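Taking it in order: structure first as structure tokens, then the write-up.
Removed from the display is one protein chain of the complex; every other protein chain stays in position.
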Amino acid sequence: MNGQFRILQALMLTAGFIFLYAPIVILAAMSFNASRLVSVWGGFSTRWYAALIENEQLMHSAWISLADATLSALFATILGLLAAVSLARFGAFPSRLLFFGAIHAPLVLPEVVMGLALLSCFVALGVGRGFTTLVIGHVTFTMCFTTVALLASLRECDPALEEAAMDLGATPFTAFLLVALPQIAPAMASAFLLAFTLALDDLVIASFATGPGATTLPMRIYSQVRLGVSPQINAMSTLLLGMVAVAMGAGALILRRGARRSRRVSVT
Amino acid sequence: MSLTTVSGSGSAPLLSIQRVSRRYGPVIALDDVSLDIARGEFFALLGPSGCGKTTLMRCVAGFETPDSGELLLDGEDLAGMPPYRRPVNMMFQSYALFPHLDVFENVAFGLRRQGLNKETIAGRVRALLQLTQLDSYGSRKINELSGGQRQRVALARALAPGPRLLLLDEPLGALDRKLREETQFHLKKIQRETGTSFMIVTHDQDEALALADRVAVMRAGRIEQVASPNDIYERPASRFVAGFVGDTNFIDGVVVFDSAPYLLTDFGRIALSTCCLPDGRRATLSVRPEDIHARHDGPGISGIVEEFVFRGDNTLLRVRVGNDVILRVATWDMRFSVGESVMLQFPLDTPALFAEEI
Partner (left out) sequence: MKKAQTLSRGQRLVLLAPYLWIVAFLLAPLILILKISFSHTVLARPPYRPIFELSEGLAGFWTKAQTFTFDAYRVLFTDSLYINAYISSLTIAAVATLVTLLVAYPFALAMARAPEKWRPFLIGLAAAPFWTSFLIRVYAWIALLKDEGLINKGLIALGLIDAPIQMFATRFAVVIGIVYSYLPFMLLPLYAALERQNPALREASADLGATPMQTFLRVTLPLSREGIIAGVLLVFIPAVGEFVIPDLLGGSDTLMIGRTLWNDFFANHDWPTASAAAVLLLVLLIAPLAALERMRFGQKDLRP
């Protein structure tokens, strides 16, 4: 490859990553701005972080969001596992295509439509909206993502391994537990993380599905953001970004260790 | 075809496959297959890919259910018995070793399912690792093993539960050529020492002939011939068997009974030792390259050397006889050059004569 292309390539990469990261970095930098004005640097300060901790509303919403994300990710992972096992292992059962289509629909359904549908359903059933309906909404929304991730991982498992286990005297359930599950464990972890992130981040479905007393963090941020830029929101955002960065770093480490292990397999 | 000539014992077979059929949509994988496997026998199912041999093996293991027919193990019907309750174990083609368990735990897997106590399991695993020359590898992970070692772990794991019949799906397929021969001897030795009945599935004729006491050649869901390796090679029951097992020449002609039967071909007459076909019938004779003798002169059918290839222990000639028939002839001691004329002598014994398939 010629030098001209190399220079162009380096430029492209630099420009691309600046475009992706500059807004986030500026946002984080401004959270340490002493000035209330977002575009004027008034010196370094952590006052907005202090204000954040005292903002009980925001803190309460943060807890709601964490609890909701954890619970719904847990349910979504379990349901996703059951769905993925059904799709990967049960052959052509009746109504499989309907199940397959329905389970994948939220991947592409506009969020406003899903939110609307869920809310009308809760109202029609006469269910009071609150934390429970919030979790239900997020499980429905994230379940398709966990199913897709786990289905892909299950398909990568050699079916001969489970057959071998059965051949050696394990019942289908034991074979799945002892052989398939350990292999898809990393996929389960990443499916959980994905569902967790999506639920934590979601604004639209939460706005439809939740009720008074269970206002999520994105909803709180959204209502403040609509009123304009605020350094306190910058601080909150920076905290969230930092959390994600740490989680991703840990995830990358785990993946790398896994990759090294599988590389050793492919070498021999 | 006689099934008991080689297996020797006249007692009831270990596995009796009776009229088993299996189809996948329009594809017929097994078409009315019947087969008996004797106790202590090393049996090979040989055939090209897609001939149904793997399906048959999977039916025995319990991973496939025949559409019709019966499988009897020691007289007991296997129908409805799930794989995990069959006293049959399988060594998978890919080995299917559990990547998250070490060698010891892989071998112990079946024993643990039987609920044996720790000491028994440890003792049995150790004995099997010794048998397969893996004594010091118990704590190794699967991905730290070579291909040959993996193959032996798979064998030890399948033998561990003490199956009455061990199924081996292309057991040597993943090994390189050098290792394969060594492993063939090893497999035979283990089979003899354990006294377990082995049934292997393979598409490799050399492997089947080298390992098995008896071979069944399969084609398109049917069994073409069941016989000893020697008989399969020397007396193939069909044109397909003759072509699939070993290298051969197919010579087309017409059967003629004169004072003695002979095959009238485009390039001359070939005497037939025995012939059960009627006079005037179109037929194909299979003659192995090493059974045709090439001489510089003397009696026989004359031909011209078109090309030759040196093959180490012998030289393979392509000899043109008549107008457009090319015969492959192996020669050990003679030297020929391209364009030279040769005299070909055909064998006296010609068991592989097949009526033209209509």
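Some notes on this structure:
Chains here go by letter, A and B, matching the order in which they are written, and residues are numbered from 1 within each.
One rule holds in what follows: a contact is a pair of C-beta atoms (placed from the backbone, for glycine too) under 8 Å apart; a residue touches a chain by one contact, two chains touch by 3 or more.
As the structure is a computational prediction, the values presented were derived from the model and not from experiment.
The omitted chain makes contact with just one of the residues A:139, A:165 or A:187: A:139.
In the full complex, subunit A touches the omitted chain through residues 1-2, 5, 8-10, 12-13, 15-17, 19-21, 23-24, 26-27, 30, 38-39, 79-80, 82-83, 85-88, 90-94, 96-97, 99-106, 108-114, 116-121, 123-124, 136-137, 139-140, 143, 147, 151, 172-173, 197, 200-201, 203-204, 207-208, 218, 221-222, 225-226, 228-229, 233, 237, 240-241, 244, 247-248, 252.
We adopt the following convention: only the chains that are shown with their structure count from here on.
Subunit A and subunit B have centres, each the mean of its CA atoms, that are 54 Å apart. Those residues of subunit B lying in contact with subunit A across their complex are 61-63, 82-85, 88-90, 92-94, 96-100, 109-110, 113-114, 143-147, 157-158, 160-161.
On the subunit A side of its complex with subunit B, the touching residues are 158, 160-161, 163-172, 174-175, 178-179, 182-183, 261-262, 264-265, 268.
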